[in-house]
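Note that one protein chain is taken out, while the other chains of the complex remain in position.
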Amino acid sequence: MLKFVLRRIVGMIPSLFLVSVLVFGFVHLIPGDPIQILLGDLATPEQVAAVREEMGLDKPIWVQYGKWIAGVVTGDMGNSIFFGQSVLSVIGNRAETSILLALLTLLLILFIGIPVGYLSATRYGTKLDQSISGISMGFASIPTFWLGLTLMTFFAVKLKWLPSSGFPSIFQSGNWGNLRYLILPAITLSAPNSALIIRLTRASMLDVFKEDYVRTARAKGLREPVVNVFHVFRNSMNSLVSALGFTFAGLVSGTVVTETVFSLPGIGKLVVDSVLRRDYPVIQGIILCIALLYMAINLLVDIAYGWLDPRIRYS
Amino acid sequence: MPSDILLSIRGLKTHFSTPVGIVSAVDGVSFDLTRGETLGLVGESGSGKTVTALSVMQLYAKPQGRIVAGKILFEGKDITAMGEKDMYNIRGNSISMIFQEPMTSLNPVYTIGRQIVEAIRAHRAIDKKEAWAIALEALKQVGIPDPERRLRSYPHELSGGMRQRAMIAMAISCKPTLLIADEPTTALDVTIQAQILQLLRELKETMGMSMLMITHDLGVIAEVADKVAVMYGGRIAEYAETASLFASPMHPYTRGLMDSIPDIEKESAQLYSIPGTVPSLIGETKGCRFANRCPRALPRCTEEAPELVEAAPGHLVACWNRLGAGDEGPQDKRSSEAEPQSRRMTKGEGAQP
Partner (left out) sequence: MSGFLKMLRSRKIAIAGLAFLGFIVLMALLAPLVAPINPLDMDPANRLLPPGKGHIFGTDNFGRDIWSRVVYGARTSLISSVGVVLFSVSIGIFVGLVAGYFKALNAPFMRLIDVMMAFPSLLLALVLMTIFGRGMVNVILAVGITYLTRTTRIVYGMTLKLKEEVYIEAFRSAGASDLRLLLKHIFPNLTSPVIVQATFTFAFSLLDMASLDFLGLGLPPEIPSWGNMLSEGSIYLARAPWMLLIPGLFIVLTVLSFNLVGDVLRDQVDPRFRHDIKGV
């Protein structure tokens, strides 16, 4: 098992290298001089030259990359142009909101997506299944921000049940009641993603329904719910777990929009703000973190896969 | 109802609704299975033999499939009238079934032991330890070496033959009175086929079970069956004692099946195959379903479906122009008249069971 994990991590090294090159290269693809952007239009050519030397931008590109990657490995991703703080601390300050929102959303997705998908698959072809399919397709077709704004108009502005925007830190205030600020965003974010999980659960269970061992399970005289849970759903978990990376990517994209709609001080809003402010070190830091997180999730998926399927475990 | 009849199927019709129309996969099947005997159900793929078995188990694809007529009497009770609850108590308990593909018929994520124990505990109110002991006993009974270790193995760690033995162990763990075996040896190597057939025969004797052996292979039938029902196009073409059927087949289709068995002694240049393909069972059909491939077809055959009638004591056949003693079979005709005829009728490849 440990060997399997180690082998996978070693196998990731070329991908990590490629990711770092892409992230590093992105700043160099932006038209214009990054120093000029960094210092603003009023900087003199001397100032520009001084900063260029200070940051090592006059060196060959691979030296710059070496310096950058050495910094990244030790947790130094440079300083934010806008905040003046280190990129890592800027991201760290925004992490609370995004992590809480993600957890809340994940909870909603799992508790809606899987049971509803299960219901839809076990009632395949019925009116219930058809309505679930229709509704979930509808939710997958709604733009996240439009749903967010509509929910906000109705539940925050009209009914005043929930706050419409912002999120005071729970970490600092210790007030867990602040979670109510995240309810509408979490519903917004979970809607399209739940729809995805519903469809995925349904499709993978329908695939398993056709397997011979499901017929064997029925022929043994097992009751239908037992067959459905222990033979159909259990075996469809492989495909569900392997879709986790995909779900994560969808969540990130949704978070960017949702945090902007609800003005949440999270990483998603930070990306958008940084793009508008042209704060390149922060953008670089965030996309690097997201890419690393995605790869870590895929590693976990692989491990879970081996754990779920004995055929992979022992080979 | 005489009590020595374990399973009696009467006029069974199992139809499927598909996007292209109603498929009458089983269309009026009747036969009896006597206690302690083995009945062979033989036919090409698509002849309805598997659907017949799945109808007995009430496991045909639902909701597309439906039993539209007929009765399946098991130990005197009509299975078609039973609810799912009663069926739970029958499946895997008094009627067990084993399938063609041992590779895919066991759940890959559970150990053999877990899967057998699950079957036992579905029917017996006993704890896991006791069930495990029964499972071990079943593995011993089917001749799996090192059974303690095998109980903890996953299906992929076993060879095809061993998996089929494990399936059989699972099927007999609740001591069923009827074992349905659906092509149990088709996917296996020839040497292993013989072993599995031998095992099934022994188990039937020692446990006093009855067996319904579904196969396309007359060789298997000759090996294990006491009686045979030949199926074609969802109907029974012929039903007889095995010896009687082999000695004097009465249905042209049965004769065709026999002629397509390669005979080592008679070294013929080409293997005989019945011209034409299995008919489509979509929609209403008129007449005998074999008529378009039959070398003995009469005008009447395409008009009126023949009933299954007792042509000799215990020998039933559904044919308007059945073979009598001394009738020449298609094998002899091949060089003369059957050739052009078959070319005229053949659309796809010839069936070669």
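As written, the chains take the letters A and B, and residue 1 is the first residue of each chain.
Definition applied: a contact is a pair of C-beta atoms (placed from the backbone, for glycine too) under 8 Å apart; a residue touches a chain by one contact, two chains touch by 3 or more.
Nothing here was measured: the structure is a model prediction, and the numbers come from that model.
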Taking the entire complex into account, which one of A:9, A:128 or A:157 touches the absent chain?
A:157
Considering the whole complex, which of A:43, A:142, A:183 or A:226 touches the chain not shown?
A:142
On chain A, what residues meet the omitted chain?
14-15, 18-19, 22, 26, 29-31, 134, 137-138, 140-146, 149-150, 152-153, 157, 203, 206-207, 210, 215, 245, 248-250, 252-254, 256-257, 260-261, 271-272, 275-276, 278, 283, 287, 290-291, 294-295
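Basically, only the chains that are shown with their structure count from here on.
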Cα centroid separation, chain A vs chain B, in Å, comes to 53
Within the complex, chain A is touched by chain B residues 57, 59, 63, 84, 87-93, 96-97, 99, 101, 104-109, 118-119, 122-123, 154, 156-157, 167, 170
Looking at the complex, which residues from chain A come into contact with chain B?
125, 211-213, 215-224, 226, 230-231, 234-235, 308-311, 314
